[in-house]
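Heads up: the structure comes next, in C-alpha cells.
One protein chain omitted, others in place.
Labels run A, B, C, D, E, F, G, H and I following the written order; every chain starts at residue 1.
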C-alpha cells in the first residue's frame, strides 16, 4: 500500500523537477500555501477534489489521490523542536502563552482558539530596516461549556 | 529586594481593585496589550519611562518601576504546556512547524523569523458562524550568515 | 488576594463539615456533578450566577464567588498519572486512542471531538456480576478546515 | 513467523480493496466496532472463533487467525500523544482525572474502574448546533482489598 | 484540615515513642503488616473500624480516624526509584516483566493480575547460606473482556 | 554471528510448531518456567549443560547453545511499561515500594533483597471468587557493609 | 533523490581518499573551517557558488551542489550530548549561562546574541603549560523590541 | 549557617545600592568579569584573598568571605534552558558541537577542551551594521590517555 | 521529630566550628572517610556504636545518634548529575560501562559487582606531572542464580 510518506517523496521530487514553488502549487489548485504544504507533507488531508487536481498537476499515480485525502496520523517527533526556525515559534508559545490566554479571556471569555477550525498565512512584509516575516492565524473561538 | 513576582502580584491586585483590563492599561501607557501583559507578568522588560507611567497609573511603590525595567529571566516551566488554551498553540507549532519553515525559506531564503525583534497582537474577528481569534505575529527576517 | 487553591480548601472543609456529597452540592446549584467538582477544584470556571449560589450554599466569603468565576490555569502536574484510578483512564487513551480516531473518522470525517464544548457524566450501573462504572462523554465534532 | 503487524497490514489492504468500514466488519463478525478495530490493529486478542470468521470474511491466510487470537504486547509509543484527535482524550484525563476519581469514590467507595473488564462505544449524536461525538465507557468497579 | 501527611507524621512519632514495630501494630489491629504500613504512610485507606482501632492504639486525635479511612491520592514521585532497596524491585519488573506476562497468559489466558484485588506479604526465610527475603503476591486474575 | 535475538526467534517458532508450553519446556530441561522463559527471550544466560539440552529438545542449530549460555545485555526499553499486564507490577512497586523497604528493614536490618541471587515463580491459585495469580519471589538478603 | 546525508557520506569518503583536512578544504573554497565543516555535515547551507566550488574540488556528482545549497533541517538528537568533547561545551552553557546573560545585559541592554548572524572559529593557542583550545564566537546583538 | 544563596542575595543588594556594575566590581578586585559574576552567583569559588577583597568592597559580613571561597555544588536546573539569551548558546552547542569536535581533533588529536582549566570573556564589538557580542573561550587541551 | 537532614546540618556546622576534616572525623571514630561522609550526609546508616561516638565527638544532641543509625531513604535527585566533579564519574560509567561488564564477565562469569557489600576509598597519588585522584572500589561478586 502506498503511504503518506511515499506520496510526500513523490511530490518533493516532482516539485524539484518541475521547478515549482509551494506558492505556485497552491495557486494552481486554488488553496492556501500553508494548507497545501501541510497536506503535501502528510500533516493534513486534502479534500478529494483538490487531491485529484494535485495528482494531475504533478502527474502522480492515481492511487496518490486517495492517500492524500486520508485523515493523517499527526506525529511530531520532537517535544522541543531543535531546528532554530521552528524553535523560535516554540519559544514564542513559551514566553507569550500566558499572555495569549489572558487576552483571549479578556476579549471573549473562558475559552480557547480552535486549532482545528483554523487557518494561517505567512507573508513577506517589506521594511526598510529589513523585511519581516508576518504570520497570521485565525481560529474559531470555542467557549468552555458549563453543564 | 522586590522581585518581578512581587510586582506582578501588586499589579494583579491593583488591576482587580481598579476594575481595569489589560487593553485599558496598555492604552493608558500607550503600548500594545501583548507587550504590556507580558512585561507585567515578568516575561519582558518595560522601557524605563513606561515603567514609570505604569507605576503611577496603578499607584505602585516607586521601587517597582526599577524592577519592571530589569531584564527578566524567562522561565517557562512546562515543556509541554497543559492548559488547553496554550496547548493549542504548541500543537500548531508541532503540526505546522515544518510548513512555516518551508514557506519562510521559499519567500526569504535560508533564515528564520526573529522572536526578539518581534511583535504580536490578538484581536476579535466578528464572524456570523462564530467569532474568531486572530493572532498576528511580525518578526524580522534573519538570514543565516555564511562566513 | 484569594486564589483558586484557597477557595478549594474552603469548599473541601465546608463540604466535610456539612456532610455534603458532590452530587448533593451539584443538585443544589443545578449543575452536573462532574462540572461542579471540576470547578470546585479549580479546573473550570463557574458561571457567575452559579458561583454566587455555591458561595451562599457553603457560606463562603463573598470574594470567593469572583474567584470561582475566573478562568483557571489548567495545570496537570503528572505527565503519566500514578494514581491507579486515574492511570486506568490514561491506559484507555493509550490502548484505544487509535481506535477512537479511526471510528470518529469513519462516522464524521477528518476531525476531532472537542474537549471544550464537552460534557461528561459518571454513573453507577447495577450488574449482578458486580456493579460497573459508566462514563459518558459528549463533545462537539469539529471538522478540520481546509483553506 | 507472521506477526501482528503483518496481519494488520493485510487487514487494512483487504478492507480498502473491499470498500468495507470498521462498522461493517464488526457487524459481520458480530462484535463491537471498538473491539474489532482494536484487535485488528493488534491492541487486543480476538476470541479464536471470531478470528476465524474475520479471516474468512477478508480472505486472509489461515495462519492469521492464530495470530489474531494471540495475547498482544500493548505498546503505546508516545507518552503524550501528539495527534490532536487523541490528544483531546489525554487532555480530558488530565483535566477531569481528579473529578473521575472523586465521583467514583463517592458512588462506590475506595476503588477504580477496570480497564480490562471494560467496554466502550463511539456514536454520532445528531445535534442542530452541530453533531456530537458520544463516547461511552463501562468498566467493572474494583474495590481495593484491605487485608 | 488534617491531611494524610499529618497523620503519617503522628503515627511515626507515636510508633517511635512506644517502641512498636509495624508487625506489632498490624497484629494489634488484626491486619497484615504490608497493608498496615501502606495505609499508615497514606498509600491505602483503612476500613473505618480499623482506623478507629489504630487511633486508639496510638492515642491519636479522633479526627485522624476519618483521615485514615479516606481514599488516598496515590502519588509516587520517582519514575525510576533511586533507593537501592526499591530499585531492585523495579529492575525485577524490567527484567522479568515479559516473563510474568507470558506465564500468566499460559496459565490463565489473555488477562492480567489485579493490583487492586491484591495482597502481599514479606517474610524472612532462614537459609544456611544467608537468610532470604520472601515476597508473596496474590492478585485476582482479570480476563480481558471481548465485546 | 548468531545473536540472542536470532535464537529467541528460533525458539518461538519451534515452540509454536511443536505445540509446547513454557512449563513443558522447563520441565523437560529440569529448570523453572520463569528462568527458562527469561533465558529464552535473552534476559538471562542458561548454564551450558541446560543450553545443550534445550538445543537438542527444540532441534536448534548447535551454535545456538553457545549463544544461550552467553551473559546477556539486559535492556528494558520502556522506563514505564505500557502493557497493562506488566504495568500493574510497576504500579505495585510504586505504591508498595516504601512498604517493602520498611518491612525488610524491620525484619533484617539495613539492607536489600538481591535481584541476582534471586528466584521467582508464578502459579494459579484456585479461588471460588475467581482464580488468583500467585507470584513468589525469594532473594538473598544483602546487608549494607559499613567500613 | 540525493539527501544531505548522502552528500555528507560522499564528502567524508573523498576527503579521506584525498588526504585533505577541513582547514585545507575551507581554504580552497575560501570559507571558514567552522562553516565549511558545518555545511558539509548538513547543519548549514552553502551559498550556491561555494557549493559548486566544493563539488569541483572533491569531484562530487553535480546534483550534490544543489543539495549542499538547500536549507537544512537542523536536528540534534541528544538533549544532553554524551560525547565528552561536546558535553564540556554543554557544561559551560549550564555553568556560565546566567553569567553570559548578565554581562550581555550590562554591556548592551535587554537582548541576546544572535545564533543566526553568527560566526565562530577554533584555533590552537600555544602555551608552555600545554596548548589551549581557543573558541571565538561573534554574534550580532539583538535588542528586544518593546511595542 | 550562611549559604551561597544568602551571600548572592547580599551581593545583589549591595551592588544595586552602590550602583556598581559587574565590570566595575571585577576591576576593583582585579579579576575577570566572567569569573567574578560566576563566583558571586555561586557557580565558582573565589580564591580566599579575593573573597576577602570582595567582602570589604561591598561591606558584607565577615562570614561571607569563607562562604565565597567554598567549593560550590554546581546545579543547573533546566536541561534545556528556556531563557532566549541562554538558549542561543545551547543551540550553538547543538548545531556546532560536531564541528567543534572535528576541528579540535584535526588541530590537536584525540582529546577535548577543558572546562576546568578554562577562561572566558564577553566583549562588545562595534560594528556599523549593529554591534556584536564577542565571546572568547580558552581551555587547556586534554589528550585522551591510552594505557 | 529530628530528621536526617537536621542532623546533617548540625554535623556540618559542628565540623566547621571545630575546624575538622572528614578524614579527621573518620579517624576519630575509626571508620573510613567515604563511609563516614556518606552516613553524615544521610546516604548510609551508622552502626549504633559509631553513631554514639560521632555524637560525642561533635557534641550533638542524644537523639541524633538514633537518627544516624536509621536506614536512610537514598534519593539522588538528578538523573544526570550537573556538578562537573560528579558528572565525570557519570561519564565514566557511560563510556566504560560495557567494558566493566565484559571484564567482570570474563574474570568471574555471569554476574555483577555488589553495590551493597561494597567499599570505596579516595586517595591522593603524588605524580610529577600533576597529582592524581585514585578511587578504589571493592564489591563482592554476585553470580546470577539459575533455577
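Rule of thumb we're sticking to: a contact is a pair of C-beta atoms (placed from the backbone, for glycine too) under 8 Å apart; a residue touches a chain by one contact, two chains touch by 3 or more.
Bear in mind the structure is a predicted one, so any value in this text is a computation, not a measurement.
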Which of E:94, E:111 or E:139 contacts the chain that the document leaves out: E:94
Which residue of I:18, I:49 or I:95 touches the chain not shown here: I:95
Per the touch definition above, residue among I:5, I:23 or I:63 touching the missing chain: I:23
Touch residues of chain F, complete complex, unshown partner: 1, 73-76, 79, 115-116
Touching residues (missing chain, whole complex) on chain H: 31-32, 35, 39, 44-47, 50, 71, 73, 98, 101, 105, 109-112, 114, 116-119, 142-147
Interface with the unshown chain - residue positions in chain E: 80, 82, 84, 87, 91, 94-95
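Everything that follows uses one rule, which is that only the chains that are shown with their structure count from here on.
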Whole-Å separation of chain centres (CA-atom averages), chain A against chain E: 51
Geometric centre distance via CA averages, chain H-chain D, whole Å: 55
Centroid distance [mean C-alpha coordinates] between chain F and chain E, Å: 24
Numbers and ranges of chain H residues touching at least 2 other chains: 74, 76, 79-80, 82-84, 91, 94-95, 115
